[in-house]
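A single protein chain has been removed from this complex, and every other one stays in its place.
The chains carry the letters A, B and C, assigned in the order they are written, with residues numbered from 1 in each.
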Amino acid sequence: MYKAGLVGVTGYTGMELARILATHPQIELVCATSRQESGKKIEELYPFLRSYAVGSVVVSDYDAERMAKECDLVFLAVPHGTAMASAGELHAKAKELGKSLKIIDLSADFRIKNAEIFEQWYQIKHSETELLKKAVYGLFDLYEEDIKKADLIANPGCYPTASILGLYPALKNGIIQNDIIIDAKSGTSGAGRKAQVPTLFCEVHDNFRPYSIGGKHRHTPEIEQELSLIAQKEIFVSFNPHLLPIDRGILNTIYAPLAKDCTAEDIHGLYEEAYQNARFVRVLPLGRLPETRNVRGSLFCDIAVTVDKRTKKLIVTSAIDNLARGASMQAVANANLCLGLPLDTNISHAPVCP
Amino acid sequence: MYKAGLVGVTGYTGMELARILATHPQIELVCATSRQESGKKIEELYPFLRSYAVGSVVVSDYDAERMAKECDLVFLAVPHGTAMASAGELHAKAKELGKSLKIIDLSADFRIKNAEIFEQWYQIKHSETELLKKAVYGLFDLYEEDIKKADLIANPGCYPTASILGLYPALKNGIIQNDIIIDAKSGTSGAGRKAQVPTLFCEVHDNFRPYSIGGKHRHTPEIEQELSLIAQKEIFVSFNPHLLPIDRGILNTIYAPLAKDCTAEDIHGLYEEAYQNARFVRVLPLGRLPETRNVRGSLFCDIAVTVDKRTKKLIVTSAIDNLARGASMQAVANANLCLGLPLDTNISHAPVCP
Amino acid sequence: MYKAGLVGVTGYTGMELARILATHPQIELVCATSRQESGKKIEELYPFLRSYAVGSVVVSDYDAERMAKECDLVFLAVPHGTAMASAGELHAKAKELGKSLKIIDLSADFRIKNAEIFEQWYQIKHSETELLKKAVYGLFDLYEEDIKKADLIANPGCYPTASILGLYPALKNGIIQNDIIIDAKSGTSGAGRKAQVPTLFCEVHDNFRPYSIGGKHRHTPEIEQELSLIAQKEIFVSFNPHLLPIDRGILNTIYAPLAKDCTAEDIHGLYEEAYQNARFVRVLPLGRLPETRNVRGSLFCDIAVTVDKRTKKLIVTSAIDNLARGASMQAVANANLCLGLPLDTNISHAPVCP
Partner (left out) sequence: MYKAGLVGVTGYTGMELARILATHPQIELVCATSRQESGKKIEELYPFLRSYAVGSVVVSDYDAERMAKECDLVFLAVPHGTAMASAGELHAKAKELGKSLKIIDLSADFRIKNAEIFEQWYQIKHSETELLKKAVYGLFDLYEEDIKKADLIANPGCYPTASILGLYPALKNGIIQNDIIIDAKSGTSGAGRKAQVPTLFCEVHDNFRPYSIGGKHRHTPEIEQELSLIAQKEIFVSFNPHLLPIDRGILNTIYAPLAKDCTAEDIHGLYEEAYQNARFVRVLPLGRLPETRNVRGSLFCDIAVTVDKRTKKLIVTSAIDNLARGASMQAVANANLCLGLPLDTNISHAPVCP
């Protein structure tokens, strides 16, 4: 039984991590931290976890030394900036103790390989540039072998996960032009669990709205970095997110002009080939389209390809559960891999529909 | 008091027409038809209209002669194909009676000016090609004077209303290239009130999905026809709709490459100028974005312009209430105009938020 | 044109008041206050009010003197305790100025006639006991004549409105025993617009939960006071509220043992008789039940009576829109009455369905 720590248990990603670890046969959550909820049991915060062992874990203040000592693995589910500092401390403490400590960071702090680009988009100084070099981007469909050997994993962002998986076969095979538009829609859990008026029920329910339109969203450089690596040239995207009145789910509609005269059948074949060994990517048959409910509570990314013949565009639609595939369940997949467990340990749940 | 008839009271557009007419000071609904609900009072179908005079109107079978005799105005809220036949009959009966009868068709039957294009997309023969020539496209922001004089008004589709208003100033001023993508999202009332599994609550709630992706949706030729008229050249669009888990509301995110080096400020100025006399179009200040709730239950179309400088695109977001501005309230606006009433009679409601 | 002030524009009741007054033909909102939003235009807070004159009103700090001078009428949409202090100040200033100033308080401060009972349930001292004696309970269906003459109106609570109207004919006619259970369900706008985790979208959506079960809710003494006045004896209720994942709407299911052998038909007759002159109460035909959507955005209270013959109980179901009938639209009805306007001025809207 591996012992896991969780820094930041009060957000939705922390909550979802606690939920997934509640039934994990080989990873036990032994330590969960939060400044404001310290002293409470997890089941007091999250009554749905009552009667699971994890529910009895008492939330504590963050203590890097204790965590480094007690844990084999730490999940960081805190805001960017904070995560970077904790990763640095934990890494240093583990080194002092001469032990292996795997760190999985759910924030953006170790996703952007170029610290300058990070600083420009996130408007803070990167204080752990040495550690940044060691971080592995945790998209296991593409980087499974690197993840297995990593000590520090930058867990991908939710929008980037759905975007990169949606475009990987097209860019790898050079069938689209470098003029990509991503029209993204996310469930509200992606906006976090902070008390604020714009995400109150009555502000979101029966409503739909865009935000950060026109290339302003911070997931843009993460998407461009990964797409450029795949295409082996610099790729730019126009990334435009919207807020959905649903709990979980991202659906991206991705537009790109075709670079060659491809049929939908050709492209579908390339997608099936690219993902033939990717258990958690489901390329849908031609004519079928993804829905967020079909992946709810699961690790799947569902992808459909469509060709708009009249305007000569490839249209890819991809769907994930932003909390599961886009954050915590992907983090547990990465934990499984770097601990030497089978990828799918405790995360092969069937989607919850309806 | 003008007397109005309503052919097809059982769908959501018929329901919304009954609702709006319930309090109209100068149009009285005297006749509402439905095959399956004939004999019932409107308030039995729609208990929310109890205690209004309209609630006591008894639903009847469709009878063209009676309608032509009793009414000054008829709304057709029946499926395409059926609407065309009724319009033909009503027009003929009115001629026989030597009286004026205004017809407002909420179906697609008289929207497409070229019958061949209509037939190709709707897969039925157009039986009223003479009448088609007389029909006026009922987008009052652009065609108010024509509507005032019309006998037959083709009430615009919901998606086209939000799309055309969103693009009109840009195309009129020639600032975008002919490579337009419309990523459209609609509330579920747009899918109609027919008993069918895909629009059951548990199939739509907490879900989001695309449909008719890749240029397959029938609103495509309507949008292209009107945009081409504005641009005075043939315009093609990639129109891609999605289904939102909300009752009312359409939000379009529209992408087009800039044709010239325009700033957001320039474009915002052109939009404000184009709509300076359009009471029911609200061009939002730069930095603000539309939300479906801000137009719920109203005739407004809210529009924002954004420039993605990195990828040199104009991004227009436009929002309407699909049932109100996209169908029945727009139909009443058209009715007001062609009866010689002020445009806003009984339809200047403030949006219902939350 | 009467001039109105609004103390507390940032909550949902303030927002709804601004919305209703936006189109009122005889009351103009000239002054709206908020500490945190002072200096902004109303349309910046509430973009759905853009293009209405009310949208251009600049929010200001609360200033009793200015308000008393400029206004004929003030709505208090601030928390209990605060409202009491403002009412006292405004009343005193108006007296100094020798002018009439109508005050409509949407808080609980002047609803409970007995200050001791108020203090016991609300845990604060009542500082305006003299003013309390002059306050009229603003349930216009029962107290229209008193309201017309009042200077200070205690606008009823949302749950009490639906409860009292649901029970009035039964208690007045002595057909039920004094053992009443009210199982109440409210939309989330009733919980206010404060930034807090329990009313975030992801905490409320696709969820349902009871709260304040077992006679702990502060609306209990208000309901009991009014029911006791109607029954002319002391009435106790077990009032138990629940939170619904909807924006607007309250539905109460009220249980009471029958005191006599009455049929449903008998009771229905008594209800129809009791409300024959109440334009905004709709007693449904036997066999029909209310739904929150049937009253959405309107002043109606829909009521159905059912008899459970097997267990000899009267079951009343009553529905209102908590923001409209349960707060701001009822406040405008009271404003109309005390200014000498027809009750229904600008508030006879048809419900917004769907």
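A few comments on the model shown:
Keep in mind that, in the parts below, a contact is a pair of C-beta atoms (placed from the backbone, for glycine too) under 8 Å apart; a residue touches a chain by one contact, two chains touch by 3 or more.
Note that this is a predicted model, so its numbers are computed, not measured.
Of the listed positions A:52, A:110 or A:159, the one in contact with the omitted chain in the full complex is A:52.
Remark: the omitted chain is touched by one listed residue; of C:237, C:283 or C:301 this is C:237.
Listed residues B:138, B:157, B:210 or B:245: the one in touch with the omitted chain is B:245. One chain of the complex is left out; on subunit A, the residues touching it are 12, 15, 19-20, 22-23, 46-52, 189, 205-206, 247-248, 279, 282, 284, 288, 291, 293-298, 300, 302, 348-354.
Mapped onto subunit C, the footprint of the missing chain covers residues 179, 181, 183, 185, 202-203, 205-211, 213-215, 236-238, 240, 242, 244-249, 251, 253, 255, 289-293, 296, 304, 306-311, 313, 315, 317, 354.
Contacts to the hidden chain, counted on subunit B, fall at residues 12, 188-189, 193, 195-197, 199-206, 245-247.
Simple rule for what comes next: only the chains that are shown with their structure count from here on.
Of all chains, the one whose CA centroid is most distant from that of subunit C is A.
Centre to centre, using the average C-alpha position, subunit A and subunit B are separated by 40 Å. One finds 45 Å separating the Cα centroids of subunit A and subunit C.
Put simply, the C-alpha centre of subunit B and that of subunit C have 36 angstrom between them. Among all residues of subunit B, those that touch two or more other chains are 205-206, 247-248, 291, 293, 296, 354.
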